[in-house]
Structures are given as C-alpha cells and as structure tokens.
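For this depiction, one protein chain was excluded, whereas all remaining protein chains were kept in their positions.
In order of appearance the chains are A and B, and numbering begins at 1 in each one.
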Amino acid sequence: MAVLDKIRERLADKIINWHEHSEKRIYILIKPQDIRKVATLLFKDLGLRFIIATGQDTPQGIEILYHFSIDKTGQIISVRVLIEDKKKPEIESLAPLFPGAEWIEREMWEMLGIKFIGHPNLKRLLLAEEWPEGKYPLRQEHES
Amino acid sequence: MSFKLKALTKSLWVFHAATSPCNNCDIEILDTLTPRHDVERFGIVLVGSVRHADVLLVTGVPNLKTKERLKTLYGQAAKPCLVVAVGNCACGRIMFRESYNSPCNVDEIVPVDAYIPGCPPKPEAIIAGIVKLIKKVEGGK
Partner (left out) sequence: MSHKVIIPIGPYHPLQEEPELFRLYVEGEKVVDIDIVLGYVHRGIEKLSESKHFDQVPFLVERICGICSSSHPCAYVLAVEDILGGEANVVPERALYIRTIIEEMQRLHSHLLWLGLAAHFIGYNTVWMWSWRYREPVLDCFEMITGNRQNYGIMKIGGVRKDIRDEDIGVLKKTLEDLVPVVDMFRGAVMDDPVIKARLKGVGVLNKQQVIDWCVVGPTARASGLNIDIRRDDPYGAYDRINWNVIVEEEGDIFAKTKVRILEMYESISIIRQCLDKMPHGPIDADVKDIPPGEGIGRVEAPRGECFHYVRSDGTNRPIRHKIRAPSFMNVASNKISAVGGTISDAAITLAAVDPCYCCTERLIVLDRDTDKKVMNGWKLIELSQAKTEKLKKDLGDR
C-alpha cells in the first residue's frame, strides 16, 4: 500500500482536514494534542524523514506546520496544528521522540513564545542573552 | 607621521574579525592568500591574535551577540590599529539595516579607516583597498 494511503487509514480518526495541493505537497490538519501520536506514526512506524517545523502567528492562533518527507516518492506531508491560546501557547515536544526536533523547537520557542512540554533543553538558540523576555520577533505585533 | 605608523607600511599583520557575515567576504579575504593573488608576497600576513595585528578587517553585519565582542576586540588591539570595513554589510548593513537583530553599523562601534564596498568585493578590490590605505597613511606625514 502506498505510504499516503497507510497514513490516511491509520490516522483516520485524527485527521480533521486532508488537502492535496499537488501530487507532491500534502497538508493535513490535526489537533495539537495528537501531535505526538501522529509524529510517532510518521517518523517511527512509517520511516518518514523530519525536515523541519514552521511556526506562524496567524489571526486564528499560533500555527505549527511539521514537514515530513517521503523520500521514496519525493512527497512532503505537512502536519498542521493550530494552538488557539495565543497568550500561553503550548504543545508536546517531539524531541523525546527524535533529537532532530530539538533545535527547531528551541527556535520556535524564542521566536514565537511556544512552550514545548517535555523538551530536554528549552533555552535560547539564536537570540542574544540580553534580548528581552517576552518579546517574540516572529509574532505579528513585533516590528521588523 | 609617527614612527609606528611608518613602520606599519613595511609589512602588515592583519587580523580578520567577522561579526555576522554570510561569509562571502571572509572567503574572498582568504582567497587573497591563495596562489592567484598571493597577498603574502606584499608582506601582508593573516595572524591569529588581535594583539599582534596592525590592521583589523571587519566583515558582516554587527548583531546583538557580536557587537560587544567587536568593541572588546578593538580594545585589545595594540594601537595604532587601522580598521578596514570589508564588504557592503560592514560598510553600511545594506538590506539588513531593518533587522531586529542588527543594532548599528560597524563604524558606530569602532572607528573605520577604510571602506571596501562590494558584495563581496573581489580579492583584487580588497588588495587595492588595503594598498590605498597604506598610501594614505604614508602620504599623511
């Protein structure tokens, strides 16, 4: 069975929305609390490669897109979560699953203020020590 | 001109300090050491410690982490020490001027004696810039 079909079948109860932008670019929407289970399926069970995660500040909430690559077919499946609480956004960390997620979660934390629960080392990655607490450069209210 | 400055124009010891570069300028600086340009035949030598340097080459855009370091570095250099801003970023920050992480220009941190613009400046331009600076220093007796 093709990998995409396996994903659709095994995540049937978790996928809120499945959108195929093109043959190689697929976006699925899930609830934030399901991210650990979904990532376990994609990374550990199905052997997809984690590329990176994109955090965004949108009017509806803080959105994170986790991009996974199906290298055999060249497809990218991007898993979207929307955290509605913009004052204290939190989500489970994927770092305990695979270390490749550590750095990007640190970056999203300092740029957007998202707390990653269970991250082994949530401290600043890029910003200087004297950068003020509570100011998140990638939030819309922060100026360029 | 002071005896020290005059001595400088014989052989230059250069220290290369990068603030937040994309590295193009740094590679072009290193390129001046390679056989095609071979800047060592002019007596220009790259050194590992700022305390031995006569010239400080600065590249990149100063960001919050590197700004203080540049100041400290300049403080440690034995005076007189000429500062050369290499590349458009060091000259005026160009497109990074509005970045949240870029507080100021290089010349607002340390006094700059020469600006070598370019993105990146070719090795020939870097050598020409340094030679111009030497001539200016020699000429200003």
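Descriptive notes on the structure:
Just so it is clear, a contact is a pair of C-beta atoms (placed from the backbone, for glycine too) under 8 Å apart; a residue touches a chain by one contact, two chains touch by 3 or more.
Note that this is a predicted model, so its numbers are computed, not measured.
When the full complex is examined, the chain removed from view is found to touch A, B. The chain that is not drawn here is touched, among residues B:L12, B:V39 or B:V61, by B:V61. Annotation for subunit A: contacts to the undisplayed chain at residues 21-22, 24-25, 27, 47, 49-52, 54, 56, 65, 67, 69, 71-76, 78, 98-104, 124-128, 137-138, 142, 144. Taking the whole complex into account, subunit B touches the unshown chain at residues 16-18, 20-28, 30-31, 34-36, 48-50, 59-61, 63, 65-66, 68-70, 72-73, 76, 89, 95-96, 98-102, 119-120, 122.
Here is the rule we go by: only the chains that are shown with their structure count from here on.
Residues 63-65, 98-101 of subunit B are the ones that touch subunit A when the two sit in their complex.
Of all residues in subunit A, those touching subunit B in their complex are 127-128, 130-131, 137, 142-144.
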